[in-house]
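Supplied in structure tokens, the structure appears directly below.
Omission of a single protein chain aside, the complex is shown with its protein chains in their original locations.
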Amino acid sequence: MRVLYPFLAVIAFILIALVGVRIPGGQSLIGIVLPYLAILAFTGGFVFKVLGWARSPVPFRIPTTCGQGVSLPWIKQNKLDCPSTFWGVAGRMLLEVLLFRSLFRNTKASIHKGPQLAYGSSKWLWLVGLTFHYSFLVIVIRHMRLFTNPMPAFLHALEFGDGILQVGAPQLYITDLLLVGALLFLFVRRLVMPQVRYISLANDYFPLFLILGIGITGILMRYFIRVDVVGIKQLAVGLVTFSPKIVGDIGSLFFIHLFLVCLLLIYFPFSKLMHLGGVFLSPTRNMANNSRMKRHINPWNDPNITPHSYAAYEDEFREFMVEAGIPVDKELAKPAESAAAGPAAEAAPAEG
Amino acid sequence: MTMAVPKADKLGVSVTREPSLMTGAVPSKSWMDTPVEFKPGNFCYPAKKSIVEYHKFPNPRDWEPVADDWKLPANWKDIILQGIKERLDKFRSFKIFMDCCVRCGACADKCHFFLGTGDPKNMPVMRAELLRSIYRNNFTTAGKILGKLAGGREMTFGVLKEWFMYFYQCTECRRCSVFCPYGIDTAEITMMGRELLHLVGVNINWILEPAANSNRTGNHMGLQPHTIKDNIGYLCDDIEEITGVKITPTFNRKGAEILFITPSADIFAEPGIYTAMGYLLLFEHLGLDYTWSTYASEGGNFGLFTNNEMMKKLNGKMYAEAKRLGVKWILGGECGHMWRVIHQYMDTMNGPADFLEQPTSPITGTRFENAASTKMVHISEFTADLIKHKKLKLDPSRNNHRIVTFHDSCNPARAMGLIEEPREVIKAAANNFFEMPANTIREQTFCCGSGTGLNTDEIMELRMRAGLPRANAVQYVHDKHKVNTLACVCAIDRATLTSLMNYWVPGVEVCGVSELVGNALVMDGEKERETGLRFEPLAGEGE
Partner (left out) sequence: MYDLGKIIPGLIVFVGLVSFPIWYNGGDAGAIPKPEKPVLAKECVADIQYMRTTHMQLLMAWRDDIVREGGARTWATARGTEYNRSLQSGCMKCHTSKKKFCDTCHEYAAVTPYCWDCHIAPQETK
């Protein structure tokens, strides 16, 4: 159910788009109205979500220290995994965001007769995760050729690099293969690995299917069922210059592709995909480990919470203290006050 | 009553053979449809009514986790949901960690509770989902519309039971957080979960009673001032017997330069007391102008395992006492969670400590820049500095009977970055030191399995399971290098690792790093040592 429902949902969306382009006005709806709505929902939703996070303070400085912290001058600090300065944190965040540093540490534990636990290196998730994200990024940037006229120069280099294999015409993009391959790996991994299968929800499969749907329709359009690129670009540039029009017969496959992309954009801010923004705001990663050097302020720190006072403590134990020769602030004035046992007089259970 | 715990060889077989998610068996039912079942041995005893009343916490009563009725307030669901909302508004970490998880599973096999039990709900991601599912259902658009399809579920009594079970099978060790691509820290989730449970009066005695003791008497053990002085006096007697040196420490002395605070377990029970003897010897060796306090006589802080308000309240004594006594700065003993509180919370909660001076070692003149604001220094930092400046007369051969490995405690390693200092100290104080495998030390260290107030006897089997990854790594160096001493800088470790070693790796003793120092220190006017601080024969003596 957790796999089937999201799959059926994506199929249903494809069918809706397929029918949609055939009804009068359907093409304008999917090609013009929906993209505007989607980009508004995406940008607005994203900003709204991040501001929602920002509304809550970070009351305590809680970095996860993953190496030696700043200490005595002759002890070598691990400045990237346990930074104590702004630039150290910037470096840590760059490693995290650009290279998935934490995931790179991944190990796989197994238990054997003995009992004996073993921890093997396990970098596939890191490698494929990185491949997926970078392929997706390159593909998104590459699509800018359809939204800009004339195309900015740096895109030529990207186009050239991605098509460097010079296979077929139009040239095969390496990232197309990598994206679909990575998505299939991530999907199969969810199905096959018992632990991951058990934790996976419908909301984990849905974006996989949706992006797979986008990738496959894109690939079909480029290599198999050709569509009119000039017509598409006229629409795309029209959209971003606020003069959109649909010219000629673009092909329904394009509208399915676009429909799924719009769904992804709309779905994004409401889903786990917001990890794109969240990774920057994670307090265990984006804070310097300098809490003993520099006081961190908690805006809701309650000054009314005070410890059980020394005076009250001494009042309760003064007699014993005096008898034991422990200095007191107030001498015993009159015959000993009773050291009445409170409700917690009984000692805590012994350790171990 | 202590539950019968299976023998180590039997448990050793069952952790590898019993069908579990660790041994490759996949549960047939979804986790949402798998209710928890409490039975003796898998839960900690609830807090006594009188203790809950003492803390003025909600809903004090006598209740039983195994019972069908937990005597919750009628509107308990609203209380929980309101509690979640309040915490979402107060903690960005909570919001981010609720929203960002992609369930990649990288954390799954990083948790010692999962490795030892194979229970799917002990995967950190799953532990968080227990709470996240409620969050989705009630606080997210997708969850409100799609409900279960978006991974949401209703807050029910069954969910509350799950929380009580699994937020007390997490030691807030943060190991999962090291591996999470978004830094999601289950410790934060567990803290939130426990805070929420307190709102409806669901809590455990092993945390709240020490917290009550700490509030009233100044320490978890409930030691009253004269008892503290007596206990330390006994330790000094032993020191005199072993070394011939007479030490007379001071208590609550105004005008001392340094206030020394360590977990009360160090002056209460073995093997912590040997660590305390180490401190006493070290300070005597230096002629340090310091004092103990009977009022702030607890380094540890079970408030960290309760809620942030309690943490602040208990921690407040440290600065209050430092101010009252007029000391210049505070020196802290060996303890894990104590140092998480000092390093990451104290200054924020109870600072600024503007009545103190930036800590400077009176012996070496080193200014502890890394403690410039909080003004509290870790004993390992202090000792490592002394060693570097050759201010200690050490005879490491006195520890030749010890083949040492070092257990990084969770909090110093992952919430402080205190990794090399204790190693520097050990290497100077002992000749035989071997590291455990790389995946089990430093920031990847494994918890003792009984932290966050879970070192209670009624869950002994769970503790032995959760401690298995640590024990296993010790076993490895025990077999390979004949390691017989597990050093650590944590009072809870000293207690719990001792039980763990006795169970899984008999023949390995647990000690504080300062015990090794005390043993190796060549004191002025000492007699020839025949035994170590435990009255154990030294290498080459009495063999």
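Residue numbering begins at 1 within each chain, and the chains themselves are lettered A and B in the order written.
Here is the rule we go by: contacts are C-beta pairs under 8 Å (C-beta built on N, C-alpha and C of every residue); 3 or more make two chains touch, one makes a residue touch a chain.
Quick caveat, the model's predicted, so the values are computed rather than measured.
Enquirer: Taking the whole complex into account, name the chains on display that the unshown chain touches.
Expert: Counted over the whole complex, the chain not pictured touches A.
Enquirer: Based on the whole complex, identify which of A:25, A:120 or A:150 touches the chain you can't see.
Expert: Here the residue in touch with the unshown chain is A:150.
Enquirer: Going by the contact rule already stated, which one of A:32, A:80, A:118 or A:227 would touch the omitted chain in the full complex?
Expert: Result: among the candidates, A:227 touches the missing chain.
Enquirer: Of the listed residues A:10, A:58, A:125 or A:199, which contacts the missing chain in the full complex?
Expert: Checking the options A:10, A:58, A:125 or A:199, the one contacting the hidden chain is A:58.
Enquirer: Tell me where the left-out chain touches chain A, residue by residue.
Expert: 39, 42-43, 46-47, 50-51, 54, 57-59, 144-152, 155-156, 159-160, 166, 168-171, 226-230, 233-234, 237-238, 240-243, 248-249, 251, 277, 280-281, 296-299
The criterion applied here is as follows: only the chains that are shown with their structure count from here on.
Enquirer: Measuring centre to centre with CA averages, how many angstrom lie between chain A and chain B?
Expert: Distance between chain centres: 30 Å.
Enquirer: Contact residues on chain A for chain B in the complex?
Expert: Touch residues, chain A against chain B: 2, 5, 49, 52-72, 74-78, 81-82, 84, 96, 100, 102-103, 105-109, 111-117, 119, 125, 129, 193-204, 270-272, 274-275, 278-279, 281-285, 289-298, 300-302, 305-310, 313-314, 316-317, 320-321, 323-329, 342-352.
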